[in-house]
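Okay, handing you the structure first.
Just one protein chain is left out here, and the rest sit where they should.
Should a chain be cited, it is by its letter among A, B and C, assigned in written order, with residues numbered from 1 in that chain.
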Amino acid sequence: MSSKLLGERIKRKEDPRLIQGRSHYVDDIQLCGMLYLAFVRSPHAHAEIKAIHSEAAQKMPGVLAVYTGADLEGRLGLIPCAAGMEGLKVPPHPCLALRRVRYVGEPVAVVVASGRYQAVDAAAQVEVDYEPLPAITDLDKAVSSDSPVIHESLGDNIAFVAKLEGGDWKAVESDASLKVIRQRLVNQRLAPLSMETRGVVASYSPGEDTLTVWSSTQIPHLLKTQLAVMTGMDEARVRVIAPEVGGAFGSKLNVYAEEGVACFVSRQFGKPVKWIESRRENLMATIHGRDQIDDLEIYFRPDGKVMGLKCHILANLGAYHQLLTPAIPTLTALMILGCYNIPAVFVETKGVFTNTMSTDAYRGAGRPEATYIIERVMDMVARELNLDPVEVRLKNFPPPGKDIVLATGVSYDTANYQKTLKKVLTLSGYKKLRREQARLRKKGKYLGIGLSTYVEICAMGPSSRMPAGGWESGTVRVEPTGKVTVLSGTSPHGQGEETSFAQIVAEELGVPYDDVTVYHGDTNQVPMGIGTFGSRTTAVGGTAIYHAAQRIKKKMARLAAVKLGAKPSELVFRDGKIETEDGSKSVKFGEVVGEAYFAKQLPPGLAPGLVENYVFEPPNYTYPFGAHVAVVEIDNETGEVNLRNYFAVDDCGRILNPMLVDGQIHGGLAQGIGQALWEEHVYDENGQLLTGTLMDCAAPRAHQFCWFETANTETRTPVNPLGVKGVGEAGTIGSTPAIVNAVMDALRPLGVRHIDMPLKPEKIWQVLRGGSPQVV
Amino acid sequence: MKVEGSRQLAAPREVVYRCLMDPLSLAQALPGCEKLDPQPDGSYQATLKIGIASIKGTYQGRVQILDALPPESFRMKIEGKGAGGFLKGEGTISLTVQNGGTLISYSGEVQIGGMIASVGQRMMQAAAQQMVQQFFDAFSHQLPAVQPDAVNSGGLPPST
Amino acid sequence: MKIRVKINGVTREDDVEPRLLLVHYLRELAGLTGTHIGCETSICGACTVLMNGAAVKSCTVLAVQADGSEITTIEGLSGRNGQLHPLQQGFWEEHGLQCGYCTPGMILAAHQLLSRNPHPSRAEIRKALEGNLCRCTGYQHIVKAVEWAAEKVRAQAEHA
Partner (left out) sequence: MIPEPFEYHSPQSLEEALRLVTEFGEEGKMMAGGHSLLPMMKLRLASPRHVIDLGRLSELRYIRESDGWIEIGALTTHFQIESSSLLREKCPLLPETAREIGDAQVRNLGTLGGSLAHADPAADWPAAILALDAEIRANSAGGERWIAAQDFFVGLMTTALAPGEILTAVRLPPLPRRAGDTYLKLRQPASGFAVVGVGVRLALNEAAHIERVAIGVTGIGPKAYRAAAVERELLGKPPTARRLAEAAARAADGVQTNSDLFASAEYRKHLASVYVRRALELALERANP
């Protein structure tokens, strides 16, 4: 049996339990004596709370208590924000609103009852008197000096202003030969929409004085620390378990009010407490993504070389900071030059409070916004100069190489943007498509071909540049029977690392894949780690495990060397054996394991047992890249867009399991295309959420997509020994601009430069009939 | 949300105005009005069971008449809240003599909040218009009959 | 109210509140938590089960409506000896799932498709799954999983 596992298409270890309905998501956890929570939420975007009448609710059957913000004040800590940037204004963010509500859906009170239905019934009976205040949802208005202020103690609605500058702006601005385009791009608000909503079970045992929390989270370890701080408990007595998590996309990379309240209530009653978010709550009160206005100035030469990019970003933060809220738009600034060598850059980012739910990390988190900006820039320049967008991109790519430093100061690990572009042009039959387009245009039909050549920042990241640590931990333990247990500090929830981590360890140790079991998500079981987000799990967490496996190998090789009379460095691990390269001297893996545990003849200085831990601190981020081509057809009467073809060539570094990589790319594409064409999460001018159910908030369905044609190039990163860059967000980042570029390309004969997303048919129809696109 | 329109009624302007100011006829006409109590400050406490078909909610609120200029115009302010959310509205109602009857024109802004706003956006406009229509249909029955034939023979469509 | 339902071949009787949703009945009374809840407006399909052989969204069915019916949930799809159903196998082989939350509903919706159309085209598969949302996979591997299962079912039928 060959143990060649890495790079193979291997079926997932996770699946048998999931396809049989035998796994456990948080709502599947049933504990004896469970209490249920239901939250009373504000219907107002901005209002003073005058009074809360909970007497009727308290008298309802099964109701044990009703708590308000005032009841929790001083007894339960505030919701934390980990982003620590200079001059950042951080408003207090209590778990239940105090005196004032600032967004629709903000929790105002909580009902504790012995049944799920009873809790909901009673919550409906809590009456709150509000004195409405003017709501602010418009970013331009929110930053104006006469705007009402959302947090009065902060003076205005601007949470921070961050600047990023590089290159010689004087030269750019004084160069009269340069052309200039000024354009505003709106990157609309989205709902992350994991299929499983949030949920938490908190169980406090008064006897042991321990708190166990099951939460649908991406960050069990960080959550544990924060819940200890919020509840005032000894952190060593708090345990957080991320059970099966039904999707997250960044939305569960957070510490939420309901988690804090559930812990508080469980401690009050000494009983387990459950709260499961309804979809309506999920749309109101789970973080949203994107929501930026980007005002651009693009300076470029007549040959298509872009010389300078200025961008003023207004980032809608929502009413409060959640865990990473203000950090997200700063990633936009960092990645705004994409994969182009543009000599001068200036970005000013204003983070703005509004009467809406907080924005925070949603798949891509700041980088899709950057990629959208720069990829639209390339197409707008091409259009202005009547050049092929391929030509403009080639003109602006840096040459292939390593450690490429751009004007933003970002240093890209490895790059070969020409290679992926070339490959996608071949894959898509680009030249042929252009000929088809020309033919159809003569017939008055609109076919659009859109390109996107993106680079993203992944494998988050060096701790020096992360809000709460960027390292990751891994433990490999060879059990006495020779089976292998892997513990990861990351917390995957669908990405499939139980499989890819087992591949790494089985490959390294030369043991059967089926003999390796991976655990994660339980803070009492696995070593402290950071979590799963930022396309980091395999690149950072997998590397930690890889190193831990190396340590095991080193130890086992020393044991085997004694047995075989060989040097440890001569030995290889394969096919369940430890042997010399030529196979002449060989010992069974299990035999060496026995040596380690029975510890009869250990070489001096070697401790018994086979457990190794490793904490990996990445020296840099990784920078995966890719090139996408989208082909769309537009109904020239109604403006409906039909996605005809999609081609994606992605380079996520070394591929450990191509099936998993494809899955990540496909899912990412669907979300990115969704943003371009259908998705938007909309507040009206009074701060009412208009897309409050899935009847109005569109999530794309199977029949809306074409077949995705995908391919890869593999440019390994030197940042980690696996050569892995990360792939979780690539599809989302690359696809949004490809689609918008395709639609704008289709409409090119009509002379329109830009339409904001989502590209709903009505906006396109308005262009088709000769108008300018209106916001609808 | 903007709510505006006009309605021709077959009654003299003074009569229409008086009826509009009369809590009894108003209560009869307001869709789902279960209570309309005049308050010392001139406003009304109202309980309205409003909605469309089976989607109905009970709203407690206040109706205020402001800037009354009999028989020409007044402003109306409505605030209410119920399980489905809240509504706030303010508008101007003006009455002009036309074709032997009265033309009522209304124009206002209604703000809906809470559940109804977040699940009902696709029907909101139509629902508002339907309720206004229901109001006028009922209200026209409250008016003392004033030679309707004479009015209709003036070339106008019937008012209901 | 007393109801009698045959779930995955086992009949049970319960006394339930009329408003109890079928999905809560299955999850909390019958203890079959493989059926998931993803929305409350019968859009997402995570709660899909088979009721008398037809796929239904169990969050939009009252338990009392299911009185006297036969229900199949994801837990009832595997063979007696734990053998996977071709659809389960197909989802595994073709990586038709990531977080797995939509998967039971997706598989049961696909089950209905194959029972009605053993040779579906890709477009027909996509159309048949329009009532099931998946946020992870972008659907392509799900389509392949259903194709895999269809092929397997055909092969099994030929063999038999």
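The working rule: a contact is a pair of C-beta atoms (placed from the backbone, for glycine too) under 8 Å apart; a residue touches a chain by one contact, two chains touch by 3 or more.
Just so it is clear, the model here is predicted, and its values are computed rather than measured.
Could you run through the displayed chains and say which ones the absent chain touches?
A, B, C
In the full complex, which bits of chain C touch the chain not displayed? Write them out.
So the residues of chain C touching the missing chain come out as 1, 17-19, 21, 40-43, 45, 48, 51, 54-57, 59-62, 64-65, 67, 109, 112-113, 116, 128, 130-132.
Which positions on chain A touch the chain that was left off?
Chain A touches the chain not shown through residues 116-117, 120-121, 124, 278-280, 637-638, 640, 678, 682, 690-691, 693-700, 704, 760-762, 765, 776.
Touching the absent chain: which residues on chain B qualify?
Missing-chain contacts on chain B: residues 51-57, 83-84, 115-116, 119-127, 129-130, 133.
Quick note on the criterion: only the chains that are shown with their structure count from here on.
So how far apart, in whole Å, are chain B and chain C when each is placed at the average of its C-alpha atoms?
Chain centres of chain B and chain C, defined by C-alpha means, are spaced 50 Å apart.
Taking the mean of the C-alpha atoms as each chain's centre, how many Å separate chain A from chain C?
29
Can you list the residues of chain A that touch 2 or more other chains?
280, 693, 695
Spell out the residues on chain A that touch chain C in their complex, using ranges where they run on.
11-12, 14-16, 18-25, 27-28, 30, 116-117, 193-197, 244-249, 276, 278-280, 493-496, 659-660, 662-663, 665-671, 693-695, 699, 701-703, 705, 707-708, 731
Could you please specify the touching residues of chain C with respect to chain A in the complex?
By the definition above, chain C touches chain A via 17, 19, 24, 27-28, 32-41, 43-44, 46, 73-75, 77-78, 84, 88, 91-93, 95, 97-104, 107, 122-123, 125-127, 129-130, 132-143.
Could you pull out which chain A residues touch chain B in their complex?
43-45, 104, 124, 132, 280, 283-284, 684, 686, 688-693, 695-696
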